[in-house]
Each structure stands twice: as C-alpha cells, then as structure tokens.
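Everything on this sheet refers to the single structure shown next.
Missing here: one protein chain of the complex. Every other protein chain is in place.
And now, chain A:
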C-alpha cells in the first residue's frame, strides 16, 4: 500500500488542487478587443505544461493574465477566475503576484540592457530578503557557466546568453511557477536544444513548475508532460505530451495547417535564402 502511495507522481492535470488553475477566463484589451474567450487550463505542481498555438492565438495574453502584466497593456480579465495554490490571484497587482511565487520570463528576454549581468541577477531577487542571494547567484552560474565571464552590460550579450540571463534572473526569485514565453525565439537550433535541456534540468533539480509557451512545438512537447493547444483565444485540444505529439491534427498544426507541401516549400525557400547569405 505504502509503495502505491509513493508511486511516481501522476502526470494527470486533474489532481485535487493544481498549482495553477485558470477557469473560463475572458480577457479584453482596451475595453473592446476580446482576446481570450473562455480559456481554462490546469498546471499541476512539479510539471512542465506546454501551451501551443499559432501567432495571435492568445498564448502570451494567457501568461500575462496569470502574471498580472496585462494591466500595463490596457488588458483586463473580465470573466472567470485564476487560482494559484487555491487562492484567487486575478485582479491583484503584478508585484504581489511575483511575491506569491509566479515569475514570468517575458517574450524577447527583456533583460535590463544598461545593467551588468550580475545586477540583472540581483534584481531577480528583488522580492527576497533572506541572506542567500549570493549563494543563488553561484547556483545560476552553475547552470549557465558562461554568464560568469560576462562582466559588461547585459545589452551586449548574445541572444542565447540573454535568454540564459532571463532564465537565471527568474531563478533568483525562487519562484514556484515560471511562466516562460518563447524561450527559443531568435536562437540557433543548437542553443534551443541547450536552453530546453536546462529548462528540463531546472524542473527536475529544483522542482519548479513551468508553463511553457512555444512556437517550437516539437521541442516543447519533448520536455513537457502535458500540453494545451490554443486557437483564437480558446483551448481546442489538450492531452499528455505523447498523445499530442502523435495527434494527426497537431501534426498538421505544426506544419502550418495547410498540409505538408506548403511547409516543405517554406523550408526550402528559407533554406536557400540562408545558404545564399551564408
């Protein structure tokens, strides 16, 4: 009996109280533009959950609704509720949400360009008042050794290093949940692999729950345990990562929704273009 209880944690998102629960929310921008129309999702503790969808489906909006950053963009959750550890967090100030343990790594890295690497990391620990900041900086350098050597301004880092710094900065806050918006954006395939490897490692080592928004769906599903597919502000499909990866519709969705021909044409074109420039 005891062994059954100690069995590996269930990947099911339907456990009693998930870490994050989004129930049927509607988000309106500028009082008129309806972006999310009844979106629901659950992120169980300790899991990586992927949120997939085309451009403009509302993925980033979903993350901003959770982190509260919508408000600085004239957006508002007008219906539904967002619960974190069972408590409602929709409508509270974004800085309070960070204090509760949700940290968003925004799209495009958004590191503070006119500060050094180290200052960016220390800024990540803004919500903390314990004396272990120094130790955590060393931990971040452990995951991203190349950041240790960068002493100049963060604005001069390469795209990959900036992404690492953005993730490192999130770790400094010791969050329970990281909302990660397109960590692969603008990175070379090799770097994408590296960054995703580290994301998985963080989830395993530190037990940080991650809600991951990605265009690179294949990569995202390879590290996630569960996934949601969004379209026009709603979840249209969800399932375990394996089920989604094998789903015909999802395969088509990866391919741009217009079959294999167009995809190969696109790839060919961009491949040629790249070759010419290189």
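The definition used in the following text is that a contact is a pair of C-beta atoms (placed from the backbone, for glycine too) under 8 Å apart; a residue touches a chain by one contact, two chains touch by 3 or more; residues count from 1.
Convention: contacts and distances are computed from a predicted model.
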- line: Per UniProt, and picking from "NADH-quinone oxidoreductase subunit M", "Branched-chain amino acid ABC transporter permease", "N-methylhydantoinase B" or "Putative zinc-finger", the hidden chain is "Branched-chain amino acid ABC transporter permease"
- prompt: Per the definition of touch given earlier, which of A:147, A:173, A:187 or A:202 contacts the omitted chain?
  reply: A:173
Task: Could you tell me which of A:45, A:79, A:122 or A:148 touches the chain that is not displayed?
output: A:122
Statement: Checked against the full complex, the residue among A:37, A:79 or A:99 that touches the missing chain is A:99
Task: For the chain that got dropped from the picture, name the residues of chain A it touches.
output: 67-69, 72-73, 93-95, 98-99, 103-104, 106, 110-115, 119, 122-127, 169, 173
